[in-house]
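Contents: one structure, followed by commentary.
Removed from the display is one protein chain of the complex; every other protein chain stays in position.
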Amino acid sequence: MEFAKLGLYNQAIILFAALALLTSFLMLAQARMLPLIFTFAWQGFLLTMVTVLVAMVTDHRDLYVSALLTFVLKVVVIPWLLYRLSVRLQMQYNAEQIAHPTLLLISGVVLVIFSYFVAKSIIHLSGLATRNIIAVSIAIELLGMLLMCVRKSAVAQVIGFMSMESGIFFAASVSAYGMPLIVELGVAFDILVASILFGVFFFHLRDSFGSLDVGQYNHLSEANGADAIDVRPVMASAHTPGDHA
Amino acid sequence: MADLSPALTLAFAGAACSVLSGLVSAAAFRRHPDYLHTGSFLFLFLAGCCTSTAGAWALLDNLTQTAQLQMGLPWLAWHLRLDALSGFFMILLGTLVIAVSLYGPSYTREFARGADAQPLPPLGIFTALFVLGMQVLLIADDALVFMIFWEMMSLSGYFLVVFQHQHAANRNAAFIYLLLAHVGALVILLSFGVLAAFGNGLTFDQMRAAHLSPLWASIAFACTFIGFGTKSGMVPLHVWLPEAHPVAPSHISALMSGAMIKMGIYGIIRVTYDLIGDVQWEWGMAVLIIGTASSVLGVLYALMQHDLKRLLAYHSIENIGIILMGLGMSMIFLGTGHPLLGTLGLVAALYHTLNHALFKALLFLGAGSVLYRTHAHDLDQMGGLIHRMPVTAFLFLIGCIAISALPPFNGFVSEWLTFQTALQAPALENSVLRSTIPFAAALLALTGALAAACFVKAFGMAFLGKARSRRAALAREAPRGMLAGMGLLALLCFLLGVFPSTVIGLMAPITQLLVHDALPSATAQGWLWLTPVSAQVASYSAPFVVLGLVLVFGLGYLLLKRGSEPVRRSDPWDCGFGALSPRMQYTSSAFSQPIRRVFRGVWNIEEHIDTLTAPGPLARVTSLHYSVHAHDWSWQWCYQPIGRLVLAAANRIGFIQTGNIHTYLKFSFVTLLVFLWIVS
Amino acid sequence: MTLLEATLVTPLTGGLVLAILGHRPIAGWINIGVGLLTFGASLAMALDVFSHGPQLSPGRMFYIDAFNVYLVVLTAFVGLTTSIFSRPYMQHEVEKGRVTDRRLRLYHSMYQCFLFSMLLALSTNNLGVLWVAMEMATLTTVLLVSLYRTPEAIEAAWKYFILCGVGIAQALFGTVLIYFAAEAKLGADRDDTLLWTVLHSSASGGLDPAVITLAFVFLLVGYGTKVGLVPLHNWLPDAHSEGPTPMSAVLSGLLLNVALYALVRVKMLVDASLQTHLAGYLMMGFGLLSFTVAGLFLHRQHDVKRMFSYSSIEHMGLITFGFGLGGSLATYGALLHMTVHSLTKSAIFVTVGHACQLAGTQRIEHIRGLIRTQPAIGWGLLLGVVSIAGFPPFGVFISEFLLLMATMKSWPWLTIPLLIGFGVAFAGLFRHMQRMVFGEPPPGQQPVRANMIPVIVHLVLVLFLGLMIPDFLSSWFEQATLLISGESL
Partner (left out) sequence: MDSELSFWALAVVQTLTFIAAAPLLAGWVQRVKCHLQNRAAPAVWQPYRDLTKLFGKRLVVAHNASWLFRATPYIVFGAMLMACAVVPLVVVHVPTAAIADVIVLVGFFALARFFTALAGLDIGTAFGGMGASREMMVAALAEPAMLMVVFTFSMTAHTTNLSVTTAYILHQGLLLRPSFLFALLALAMVAVAETSRIPVDNPATHLELTMLHEAMILEYGGRHLALIEWASQIKLMIYAVLLINFSFPWGIASEPTLQALSLGVLVVAAKLTLVGVVLVVWETVMAKMRLFRVPQFLGFAFMLSVLGMLTHVMLEGGN
């Protein structure tokens, strides 16, 4: 499907989808907390636009509902919640030192290529003209997971988690034109409760560990030597001379 | 259930009695424990009687009865079957249970008293479950019922071994016992799996109908032999036996050494002869080699022990070795097409199983009554008990003579039959076999002689000479119940020794069932003579031997003793330098010192010389204590490495649980990517 | 279908009621009452299903067939017995000051909501609602894990939340892909394409193989995290050992079963539309890996609840291997194993809870002489471990017996890793248990007020299943086996 022949709306869909993918890469590279939250909000907004456009192209009524849900959740509620929390935790200004950014971005690119390779087998099934954006949705989801694996701060991990969720929502609305209503509401409700719980946990973590750096949470570790069992006489012959009468 | 044949109903009655005995002893938790405790042993006695009569009935009438119980899985009801083979083993089990139930009440009361007293009800419950397991195991006719009651036997054995759990050694011993029992059971499960796969069904009849390729038959046999061999304590897998038997209460070690090990032998015979059917001679070779190794190593290690019950436990390994030699030779002869000689080998093995059950149980009960009175495990703390416990000494002596395979008693008959099987080796065409079997027979002779040496030591140190400890000096005769239990077994040892041909005649239905052949010539010459192959080849008449001995005693009394003056007592020869003290006697490690020097490499010897020096400037040595322990090489070579391997692997695997969340996320991320890559 | 609605509504209302008055001493009794009502309703429903066969709710929202009816009854039953245990346990915790009133209220309401979410997940017919119920189960238990507010508890709860969140997200993506494949086949306008019954009947015609495989991979990783299969299991030991014991009993006993139930529901769809046994091989590989690795982990544990959570991973691995193996014998064994495992494991956690309160610690080295101090707890733990190690009179042996027989029939050489796994796991479990139960108790160890009724009831049930499986249960198993593996016994 050459880009040229597509209608104006389809071109807009592909543009916005590409921009959403860009925001995922921006989030990977973003060190400071506030810009990270704003980029996440932008990604939510772009995905809402794509959903609206797809709804118009394929005139599915209930897609508008899921677009509205995405907008409310991913653009308004969650970013505002995270912003207020980081202000109360006074961490909106501290910057996180990303390990080796270039390697991270390259692996991001590899992930995109891989998700396109994975999606190739299912794309032919979709009726949508611009069906390649399914690959974009998979890419956003995998990049969100990569973000969680890499970042140290708990808030960054939550944002990674939320961007994964938005990737999945986007895939649902693009490939299957939105899930049945009851499921959309259920999922949205779960994500809302999850974000509230994350907020509660930020305060617990800060009280007990003194910081939101995820790297310090390793009290429950079994790898260090202390736990290793001494191997010597454990299976030795039990018969010690004459000790039992 | 209605159409049950009489013998099977009797077997069920036996099982029901043992369940009742368990319930009665469970009820004895609070109210009047003593009375209920003896009540549980009464039900155990009834269970023993029912089982042995059911077995005798099945054996005499040579009838095979089957039944189905609507328990277990709906599409696999419990199949039960009582035939000649299980009948024989039920007689063995029943007799032992009767003896133990006579012995038990007075012996176990002592556990409730004393410093480390233990509540008695668990002992009663698990003894009942132990006996129940064995009873139903013998009449099981499908893999599910067999495995259920097999592992119930092992599990209740574990609770009995760990009964006095305040000593760390007991707990360790029980753990090793249960570990090997569980692994053995799983290997048995695999062998049933192979048979079930080919017979596409779990019942033994479907397995009998299955025709396996030689390779798969060998795999099934290998699993069976290893699995049941672990339970009967053959050499490479014997480590649990000398640890578990000494720590269990004596009447339980008697049941274990007497009956539980024989269930392993029953399993091997049932699966190899009955389920798989056509025996290959290579199997016989493996069984013979392991049997010989077990017997020689068993007796050599027994010689070095100074704990009486541990010595008896090692001897169980030796006797299992002898039984396996008989089985091995029988398989070789069957494999190479000599059914008559194969039957002779099988009869020798079965006879020795029965004999060993009787005299080993007698010896353990004897050791138990010595322990009951002197609280001494160690031979070096006993001595001179023949004067204070004459009846126990006499019964223990009968056990010692029987186990050392000396003529008038039953041990000699079965070992003599095993020798006769070996002596038929020339009938084989394969010259390698023809030369290895005599070699195995020579090692069997060595085992016999070493066993005699070991039991001279055991009886001598325990009962003869002067008392080496204060408690041994103050010992009193064991209560009547215990003597009755031992007396019954001693009488059976004598009867089985003197009338072998009648017993072999009774065992004909078993070989008819398994090998479709019997030993006609064994009873051809009447009850007086035992001529296994033919009168010309070999014959042995036990009644005449007893007659000769009685004759000599009679003449001796008439001619010599009646007329002479009374006997004068005086001091023994002390080379003139004064009073002899009990410490001057030979101790058990001294007695076995020559043999220890001759067979040095066999044990992992650990010697201690602890010198106590008096304080002060002179620092002269006040006392020297020398002790020697022979540890099992298999601990160093086989069991500790496995233990270390498992724990090292466990340590290394710890790296998965690093504790920080990033690694966990990376794990799931990589798993997802790998799966995606596999799929597309 | 009113009975099913009753079974679902009771815990929900219970949760709300307890949210209000959860902190008062009466709360424990209310919790038990609600549990009793739920169990009664589920029993009535089960009787109804037994007489009339599988039932579909009018709006086709809920579907009860032979596979999930006994799981619903089991969940309600274990929920009831654990609530009986949790009343004295929580009273003891409140007396020792480890739990404030506010948190007690949270505990009781979350407990009932958790039961509601599991029952919903089991009975729903819509895969999307199934996902929502699983997510809700995670949310309700996250706060319970961090109930004691110790750093370790908070850390365990955080990891549990993040890892399960990521896992569940994958599962959502898988559900989306299934919906995508279904819409492609059944047409986009219908609104019931996500219903399992519709999918199952249409799947025989064959959904698109490529999409279904992709969906299965995502769902396997997603629900696999909730089942605790090895590379994804890291959250499970932390969550089970840090949370209050009644919660870990219910988590270990029931939640793992529900996750595996969801996975098997999806596997039925995949098998119907995919000709190859790919799904089976993947599950066999995953199951065997977790079975052996968890067996090794048992040896190096120092915390008793952690050890038993690894034992749960090991058994879940075995059940997944059983379902992956396919074939009637293996599936029957796996279904039976799910039931007996949850009964035994919850009984063990109840006893361990009392044992930890008795010894005052969870470290294995400091728990000694249980039989001497309180024989009920000592013997309960001993028999529980004997049952979970797979010794015969108890039911776990029957299912392991069936699994081994099935493996020997189809994959003979796989029996060797199974054998090694059983041996290693048994050694690890018994070595620790023996030190705790036997021997001399440390001075000053007082017996604790313990309610051993749940343990006795569970062990008697498992013993009964070991000796004789009742006809109605066995007919359900057989119908479910026919459904799942396509072959009758």
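So that you can tell them apart, the chains are marked A, B and C in the order they are listed, and the count of residues begins at 1 in each.
By our rule, a contact is a pair of C-beta atoms (placed from the backbone, for glycine too) under 8 Å apart; a residue touches a chain by one contact, two chains touch by 3 or more.
This is a predicted model, so every value here is computed, not measured.
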| item | value |
| --- | --- |
| Left-out chain, listing which of the shown chains it touches | B |
| Touching the absent chain when the full complex is considered, from B:Ala67, B:Cys223 or B:Ala441 | B:Ala441 |
| Contact partner of the left-out chain, one of B:Trp416, B:Phe499, B:Trp603 or B:Tyr664 | B:Trp416 |
| Which of B:Tyr35, B:Tyr586, B:Phe655 or B:Trp677 contacts the chain that the document leaves out | B:Tyr586 |
| Sole contact to the chain not displayed, among B:Pro426, B:Gly578 or B:Gly601 | B:Pro426 |
| Given B:Ala217, B:Leu237, B:Val498 or B:Ile595, the one touching the chain that is not displayed | B:Ile595 |
| Footprint left on subunit B by the chain that the document does not show | 383-384, 386-387, 390, 393, 397, 401, 404-408, 412, 416, 419-420, 423, 425-426, 431, 434-435, 438-439, 441-446, 448-450, 452-453, 456-457, 459-461, 464-466, 529, 535-541, 544-545, 548-549, 551-553, 556, 560, 564-565, 567-574, 580, 582, 584-586, 590-595, 597-598 |
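Definition applied: only the chains that are shown with their structure count from here on.
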| item | value |
| --- | --- |
| Of A-B and B-C, whichever chain pair has more C-beta contact pairs | B-C |
| Reference subunit A; chain at largest CA-centroid distance | B |
| Chain whose Cα mean lies nearest the overall Cα mean | C |
| Whole-Å separation of chain centres (CA-atom averages), subunit A against subunit C | 28 |
| Averaged-CA centre spacing for the pair subunit B and subunit A, given as whole angstrom | 66 |
| Shared-contact residues (touching 2 or more other chains) in subunit B | 168, 647, 650-651, 654, 656-657, 661, 665, 672, 676, 680 |
| Set of subunit C residues in contact with two or more other chains | 158-159, 162, 166, 210, 214, 237, 299-300 |
| List of subunit A residues in touch with subunit B within their complex | 114, 117-118, 120-121, 145-146, 148-150, 157, 214-215, 217-223, 227-229, 231, 234-245 |
| In the complex, subunit C residues that touch subunit B | 158-159, 162-163, 166-167, 170, 210, 213-214, 217-218, 220-221, 225, 230-232, 234-235, 237, 278, 282, 293, 296-300, 371, 375, 386, 389, 391-393, 397-398, 401, 404-405, 407-409, 412, 415, 419, 422-424, 426-428, 430-431, 434-435, 438-440, 466-469, 471, 474, 489 |
| Residues of subunit B defined as touching subunit C within the complex | 70-75, 119, 143-144, 147-152, 155, 162, 165-166, 168, 171, 174-175, 178-179, 182-183, 186-187, 189-190, 192-194, 196-197, 200, 202, 646-647, 649-651, 653-654, 656-657, 661, 663-665, 667-668, 670-672, 675-676, 679-680 |
